[in-house]
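Everything on this sheet refers to the single structure shown next.
Removed from the display is one protein chain of the complex; every other protein chain stays in position.
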Amino acid sequence: MIIILKPNSEQQNVAELIKTLETEYNLEVQRMDGVNYSILGLIGDTSALDTDPIQEKEVVKKVMRIQEPYKKVNRAFHPDDTIVNVGGFEIGGNRLALMAGPCSVESEEQIISIAKKVKAAGANFLRGGAYKPRTNPYRFQGLGIEGLKHLETARKETGLPIVTEITSVDLIDLFVDKVDIIQVGARNMQNYVLLRELGKCQTPVLLKRGLSATIEEWLMSAEYIVSGGNPNVVLCERGIRTYETFTRNTLDLSAVPVIKKVSHLPVIVDPSHATGLWWAVEPLAMAAVCVGADGVMVEVHEQPSEALSDGKQSLLPDKFSKLAEKLRGAAALMGKTI
Amino acid sequence: MIIILKPNSEQQNVAELIKTLETEYNLEVQRMDGVNYSILGLIGDTSALDTDPIQEKEVVKKVMRIQEPYKKVNRAFHPDDTIVNVGGFEIGGNRLALMAGPCSVESEEQIISIAKKVKAAGANFLRGGAYKPRTNPYRFQGLGIEGLKHLETARKETGLPIVTEITSVDLIDLFVDKVDIIQVGARNMQNYVLLRELGKCQTPVLLKRGLSATIEEWLMSAEYIVSGGNPNVVLCERGIRTYETFTRNTLDLSAVPVIKKVSHLPVIVDPSHATGLWWAVEPLAMAAVCVGADGVMVEVHEQPSEALSDGKQSLLPDKFSKLAEKLRGAAALMGKTI
Amino acid sequence: MIIILKPNSEQQNVAELIKTLETEYNLEVQRMDGVNYSILGLIGDTSALDTDPIQEKEVVKKVMRIQEPYKKVNRAFHPDDTIVNVGGFEIGGNRLALMAGPCSVESEEQIISIAKKVKAAGANFLRGGAYKPRTNPYRFQGLGIEGLKHLETARKETGLPIVTEITSVDLIDLFVDKVDIIQVGARNMQNYVLLRELGKCQTPVLLKRGLSATIEEWLMSAEYIVSGGNPNVVLCERGIRTYETFTRNTLDLSAVPVIKKVSHLPVIVDPSHATGLWWAVEPLAMAAVCVGADGVMVEVHEQPSEALSDGKQSLLPDKFSKLAEKLRGAAALMGKTI
Partner (left out) sequence: MIIILKPNSEQQNVAELIKTLETEYNLEVQRMDGVNYSILGLIGDTSALDTDPIQEKEVVKKVMRIQEPYKKVNRAFHPDDTIVNVGGFEIGGNRLALMAGPCSVESEEQIISIAKKVKAAGANFLRGGAYKPRTNPYRFQGLGIEGLKHLETARKETGLPIVTEITSVDLIDLFVDKVDIIQVGARNMQNYVLLRELGKCQTPVLLKRGLSATIEEWLMSAEYIVSGGNPNVVLCERGIRTYETFTRNTLDLSAVPVIKKVSHLPVIVDPSHATGLWWAVEPLAMAAVCVGADGVMVEVHEQPSEALSDGKQSLLPDKFSKLAEKLRGAAALMGKTI
């Protein structure tokens, strides 16, 4: 960490600041004097140090961090890729995770039928929402525990591991018992109470990027889980909020190479929620694979126009089947398989 | 709601759509044919209707809502201002709510000392965090229940009602018991499980705007609480995330007249968190009063440079005292008092 | 266009509005009465109609457009893809445009040397800036006409057509004389005086998306050029401004399928300026091809650390050569060649 001192600061105040840093924070301080500014360099572990109080000191012009605030998820301290093992399937390795299914579980028949179709097409995970966080209090909020049971039945029928979203801390035991990957949705990415509790289990967590989260904040949320003891985190880019309104959100595919550069965690992409436009899903899924993502999550629905939520962005099973075929080509180009 | 049909649609498919809308959704449908497009107008209550499945129909080009999706918090259905009564103090009336205090409760002495000072300066509410949602898992997370108790002591000493942030559903009973206004922070604005439970109590809720929430989404979150049975919601604008980095967030003061126009709920402004710059708090607090806000929330700390969180944006008690004096002038200009 | 009337409007005022629309704007008006709202549907050509004055009428609640405001660049009225022919090379067809070169032309030797290297690697266009719009008035502003001459020399040596940015109307004649594709930079995307003049020549124009332009605004800028008489417009996505700061801008690859859906113009992608990070260029260029772009524009520099501008995002010729090799694979996957 670097501290820029204000010009013409009282030397006694600077000396006090240095003393505080040395004694209270246990840091070594080096001083460098320039023409307009003097600088203090702090040597030691500053990752837990809150910069705001220092910023407040009368003699301080600016505090600049050098190191990233995340440690456990930082590639600098963990150079090898993390592979998240879900019942034998390795996310982050050479196989592409292809997660498919409806936005919401609507009935046992529906989810089993779709599960069979997406499996036949090549999906290796089944997704489907049982607990739905909805902006509108008057809309369908999901089947809840019934939905979870239907997902379990679909898993039994097809062998596909299941991914579904959690909305509250008190559901964790239930999810650990029933679910293969616990999804944390964009709106809960900074629900730190939930993240902290998920750090205490070992079930893999799919951590969606918050609607307006920076990549650093997203990694800090992952840090909550990993530092709590659960290393099995898979990140999921799902679009960020921008001024553009044609697409529901703006899919930030550059986040994939950035995550690969600064972190060791696997990262997948959800083009369905990002755009809200079914016809944009195929090209963006292809792009996601070719930008280096470890998987793709796609909404599939048998009759999108009847879907209880998010129909506009769902593919019909036929279209998904063609997409999966194209993704196999893209995977091969990247030296991977599905 | 209006449905724009695609040109050259099969008339049979259109007839089926109309039938679905009439029988399944119980709406009256009126049709209008233009040169390039035909339009269906839906007559009836469409507020709970999910537009996505309709959007998906083959014959549909676009679905356009005419009515706002919120009802209980909509001024159209509730023309009079809501006044939220907090132990006799009426937020939303002619007195300006002036909420002041530190970001975090750090000790009993600290909070009592500040409470006395902000009261002397003219504050009518004491704010202070006991449970802190922090981006960084390694930083101070608040004193928890100890902090709540210190706040109660400070209230006893000064008579100031207390406002503090809740972070989890399982704290609701505790907060209802101890707190005068329960604050829902920006990161929990779309924690629908929490909102729904807060709708079951009668304690006033201060609902901060999410970092990237539209005004409509913010009102939909208020709708969760009010439709659940708790009409005592005060909104709080605290800055939105934009590309500008000089200020921490961009304070959206235009949200105040917009809220006043479309909703009947009171709305206050927090310039401290919005900017993260103590020297910008005074001018923006003045602006907040003059734009028509029902109150202002300001961070005050005795030694900002020692604050365990958010020191950079806190005012010293002296500065707060001068600000309160200026705000009295602004209140008078607006026909209000503090 | 649809006009929603306010409830309980004076019938005489509504009648006046209808009369104005019929007589002044020459539109047919159909009326539909609902329970809460009445609606007017306007039949006829409303594309040049300014909605604001209508919005202002006392009886009007809201005006909703059904048709896009762009016509010449709208795929609805021009279903076939536009192919822009640049000296025999067809942008928008089955060959991928691969434009490469330095941010700035620095000397004749430099641009010839790079031109030869990028041509050997597979590039089919040479890019390089002679007139540079710089945020900082104290930095290198380009070689100007000398730079243009160096580009011409490089074209003579290699046969590569040249693409370079224009910054002012009075340069148009010079550019038409010397350049194969005139680039309009992001900062000039809404310089309507410049666009209108470019509509009067036939030289192909590469129109970069403005830093905060919506897709619709971008197409409206293309409409200025095409409606002026120059159909040879190639769009270029180069990243939009968002709150994320890790990358310089956020590359919006979803814009590519959207453009393909609503317009017939070709569209290419510039991952170098979008991210400002050389190591993100390769994955994003791959993604651009696989999302369906008609080409890629890449910065290449022999010694990036000496570049007079934008070195941080440039590839060394060797790296570019490897990228071109990979792009050939991606092109093949998409049924294209380079």
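A few points about this structure:
Labels for the chains are A, B and C, by order of writing; each one numbers its residues from 1.
One rule holds for everything that comes next: contacts are C-beta pairs under 8 Å (C-beta built on N, C-alpha and C of every residue); 3 or more make two chains touch, one makes a residue touch a chain.
What you see is a predicted model, and the numbers here were worked out from it, not measured in a lab.
The omitted chain makes contact with just one of the residues B:V73, B:I182 or B:A274: B:A274. Where chain C meets the chain that is not shown, the touching residues are 47-48, 50, 52-58, 69, 133-140, 167-170, 187-188, 190-193, 196, 211-212, 217, 220, 223-224, 227-228, 241, 304-312, 314.
In the full complex, chain B touches the hidden chain at residues 212, 214-216, 240, 242-247, 250-254, 256-258, 261, 274-275, 277, 279-280, 283-284, 286-292, 329-330, 333.
Chain A meets the missing chain through residues 2, 4, 30, 32-37, 39, 41-44, 61-62, 64, 66-67, 212, 241-243, 245.
One rule holds in what follows: only the chains that are shown with their structure count from here on.
Relative to the centroid of all protein Cα atoms, the closest per-chain Cα centroid is that of A. Averaged C-alpha coordinates give centres for chain A and chain B that are 26 Å from one another. Distance between chain B and chain C, defined via averaged C-alpha coordinates, is recorded as 39 Å.
In chain A, the residues touching two or more other chains are 212.
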